[in-house]
Each structure stands twice: as structure tokens, then as C-alpha cells.
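== chain A ==
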Amino acid sequence: MSGAGLSIRGIGKSFFGVPVLTDVSLEIRPGRVLGLVGQNGAGKSTLMNIVGGNTAPDSGDMLLDDKAYGPANAREAERSGVAFIHQELNLFANLSIAENIFITAMPRGPAGLIDRNRLRRRATDLLREVDLDLSPDTLVEQLSPGERQLVEVSKALQLDARIVIFDEPTTSLTPRETSRLFALIDRLRSGGTAVVYISHILADIETLADDVAVLRDGKLVAAGPRPDFPASRMINLMLGRDIDQLYPPHRSAVRDEVLLEAEGLSLPGVVKGIDLSLRQGEILGLFGLMGSGRTELARLLFGLDRFHSGELVVQGERVTRMTPRRAIAARMAFITENRREEGLMMNVSIAENIALASLRALGNALGLLDKRAITASAATFASALQVRSGPIDTQPARSLSGGNQQKVVIAKWLMSGPSIFLLDEPTRGIDVAAKYEIYSIVKDLVAAGSGVIFISSEIEEVMAMADRILVMRQGEIASAFARERFSKASILRAAFGEKEAAA
Partner candidate 1 sequence: MNGITKAAGISLAAVFMACSAGAASAAGTTVCYAFQDLSTGFWVAGHSAIVDTLKAGGVEVVELNGGHDANRQLEQVKDCIAQGGNGIILTADDGDSGTVVVAAAQEADVPIATFNRPPSDMSKGIIVVADNEAVARAAVDAMVAEAEKKFAATGKKLKPLILMGDLGDPNAVQRRAGFMNSVGAHPDLFEAPVEVATKWNSQVALAGLEAAMTADPSIDFIFTSSDFLFPTIQSVLEPIGKWKKAGEADHVILGGLDGDDGACKLIQDGYVDSTGVQDVYLEAELALTGIMDAIKAGDARPNAVKLDPGFALSQANYAEMGAKTWGCQVLAAK
Partner candidate 2 sequence: MSDTIPAPLLRRPRSSALPALLRRLLLDEYFVLYLTVAYFAVSAFFFPALLDPRNISNQLSNVWPLLAVAIGQTFVIIIAGIDLSLGATMGLASVAGAIVMTSAADKLLLGNSPVWGWLLSEQGGILADQPVAVAVGIAVILVTGGLVGLVNGVFIARFRLPPFMMTLVTLMLFSSAAIWITQSQNIVNLPDGFNRLGSGDLVSVYFGEKVTPEIKRRDILPFVTYPMLISLALAIAAHLLLSRTVFGRQVYAVGNNPKAAEISGVPVRRTIIMVFVIAGFCAAVAAILYSARLQGGRPTIGGGSALLDIIGATVIGGTSLAGGKGKIPWTFVGVLFFVLLSNTLNYMRLSAFHIDVVKGAIILAAALLDVLRVRLAAGDGR
């Protein structure tokens, strides 16, 4: 098969011996929008990185308008007319819009100096094309995420790109900005540009795409015109199985024994007067808006910050000054909301990450460690949680997908044998299937008698998982809901406070 546009033929690629793409062939046609879907780690980004010249494939080749195409780097790809608009935008916040658009092709005057007038004129034209009513001299740091997205698009237009790739473009956009972007993509399509649109939001794919391609485990599992792909089919293809529900069924495992109790816990300016108790087998949901003090409370409980007044009783013992080491000794575990910064050693092997919280227990009386025993032990936890990776003693954590990274963090804590879990946004940024796996793990934990404090800003998730929900507002516990009284409206009302909810 060949023709105008981009033909991807039999592309394969492995990282650390793990294939992330296997024999993928795909046609990207001018004047059409291709929706590319798949779970995290399915290989979407890798495939587009190959098209965009950021990574070289191990096998296979590509044809661009019937000519061999194999960009050595992103610049070469751009020169061939392929523009890649990344998830995390590649803009220089300290430069103006115009400078960003022409960063690789500044119009020069005589003597090689930048021709500011021409720069401004051409930038103004481009901004008009993307319907962005701003001066080209505006600094990018002053723009909203949506406006930055549009600047990226004008950059692609400046390159006269024939293929434009969008990677999760709408995650940080407001609805208005999103519709503006869609209108622009429409115009690109009618102008004969080929568009690749990667997204988790299937509704967007349904609105925009002419064709759909589904990747799973590095393989193309299906491709064809969009009408053949209703959302349910896309999901099933992505997961490789039929799922009828997002959450495992709720079954209370709550027992009587109290694991953790806080009374009047306060830290001025952060939280005040927190009373809570966690029982064996209980999932205690902690819901609240950003800045309501949820994470801060978890940090106090785990001893990362010190409370000024109040009392903490862990496993029946009164603690006046908590530290992470005491918390671990009291069999607590803290899975933080930020995996990269607080959870993992990104450049270190999976096995070492898993062993980190149990080092002291793993050493013998002299503090000596047996590496092989550690790897073996880590391997049992990794496989129990179904971490998908290459050899765990050499593969670094950074090479895993988000869901697998989160599993490594959980495995690390499981190894230390805790019975109290603080989970802060445990499913943030991971895909549907991995979320389901995490939920199941949490259910298994409580079934085995552990207690879990489950912090989340996704209300459906908390309601599906928790036995009880505490709602936080401005550093205080605003109200508590038993499972039989769960209602989305009342929980949200409590989180916002009556007035905001009424408005």
C-alpha cells in the first residue's frame, strides 16, 4: 500500500529487551484526522516519537508521499513537514509568542540580525489563522494552557506541516479552549493536512476523528473508519477484554479493632482539630478540593511534618512525635500523590525501589545485604502486583508506564509488611485498566485486615471504594458520611461549603 501521506510499515521497537512496538503498520492520510487510542504503555507515544524523529525504530520503515522517510532527529522531521505537539508543551516561557513560533527559523535581515518587524508581521498573521487575539510580543508565561496550545499549533503552521500530531492536547484546557482547538483541527483537515490525535478522552475521538487506530501492548489491534468504532468497542479493544464495570464490587471488610486514631490534630495554618479513626479492614475515604488539607493531613499522620497539638494513637500506642521511621516501625505505609518526586528513585532498578522501605529488615545483624535474596523477594511482590517489566534487577523505574510505576511504589510498601496504608491519589495519571488493578489491590489489602486512608479528588472513585468518607475543607474535617448516606451532591456541597455549592 502506498500513496500520499505517511505510510508506517512494520515498525518495531524495544526498550530494555521489552518490546513496546511490534510490527505496527498504519496509514496516515492527508485531509483526515486519525484518532490514536490505547492504554498508557500501549506504545502510542513511542510510535509518534518515531514519526516525529525523537526515537529511531529497531525495525520497519516509513514512506512519506512515497519517498523513504527516516528522520534522524526532530528537526529533520520538521523539515519534512511533520510537526509534533507534545503533551508537555515545548515552549520557552520567557520568550514572546513570536519568538517561540519562529524559534528555529527566525527571519533574518542583512548582517544576519533578526528582522523584528518581519517577525512580528508574520507572527500576527499566524495568530489570526489560529484565532488567537493576542499581540505577538506577549510573553508565553502570561498565557493560559489553552493559549499556549494554540501557539504550538501556529508553530506547526509556520512550518507548513503536512502532518500534525497532537498528544493529549486537551488535558489542561477549559471547555472553551477545547472547542477552539477542535475548530482549528477542522480547518487543518479541510486544508489537506493529515492530523494524528492521541487521547484518552474517547468522546473527543468520536467528535473529531475520521479514522481510528487502537494499540494494545505495542501492537495495532484494529484500525478503520470511525463509525466502526463506538466507544465501547474502543475500550474493549484497548483492554483486550470486556469490562462491564470500572470498580470492583464493594464488600465491607470492616472489623472492630482500631488501627489509627487522631484527636485534635493541629498544625497552625495547615490543619486544625482533626479527629479521625481508622479500623481494621476499613477504607476511609478522604475527599476535598485542592488545598483543603488532605495531603497535609497525611503528611502529619506519617510524621513528615510535625503537628503542634493533638494526639495520635497508632496500633494502640500513643505517639507524641511522629517520624517516618516511627511510622514505618508502627507498620504504616504512605503512597504519595507524586510518584516521580516522592515515591520512586527513577534511575534505580525496580528491585531496589521495592526494597527501599524494608532495607533495615533485610540486613543481617551486621547490616549486610544479600542482593540475590532481595531481588528474589522483590520479584515475588512485583509479580503479585503484576508489574509489567523486563528484568527487575536492571530495568530502571523511569522506563515503566505510570500504572506500573504506581504498582512498584505499592510493592515497596507491601514488602515492609504494613497494616495501615495512606494512599494519596493512587490512580492519578494512570489508565483505566491499571486503575482497576489498583482498586483490586486495595480491596485485597482490606480483606486481609489492613486499614486504608484513601485520598482522592475524584468523587466517583472515593464513593465506589470507601466504607466511610471524611470531607475536608480549609484544613478541617467538614463532615463525615457513612456508606449508606453517600450522595454525590451532599459530599460536594460539604467540600465546597454551602454557599459555593448554592452559587
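The rule is short, and it goes like this: a contact is a pair of C-beta atoms (placed from the backbone, for glycine too) under 8 Å apart; a residue touches a chain by one contact, two chains touch by 3 or more; residues count from 1.
Criterion applied: all candidates are chains of the complex that A comes from, given by their letters.
Quantities reported herein were computed from a predicted structural model and do not represent experimental measurements.
Every candidate listed (1 or 2) is part of this complex; the one in touch with chain A, counting any copy, is 2.
Those residues of chain A lying in contact with candidate 2 across their complex are 14-20, 22, 45-46, 55-59, 70, 72, 217-219, 302, 304, 324-325, 327-328, 334, 336, 341-348, 352, 355-357, 359-360, 362-363, 366-369, 371, 390-391, 396, 398-399, 412, 416.
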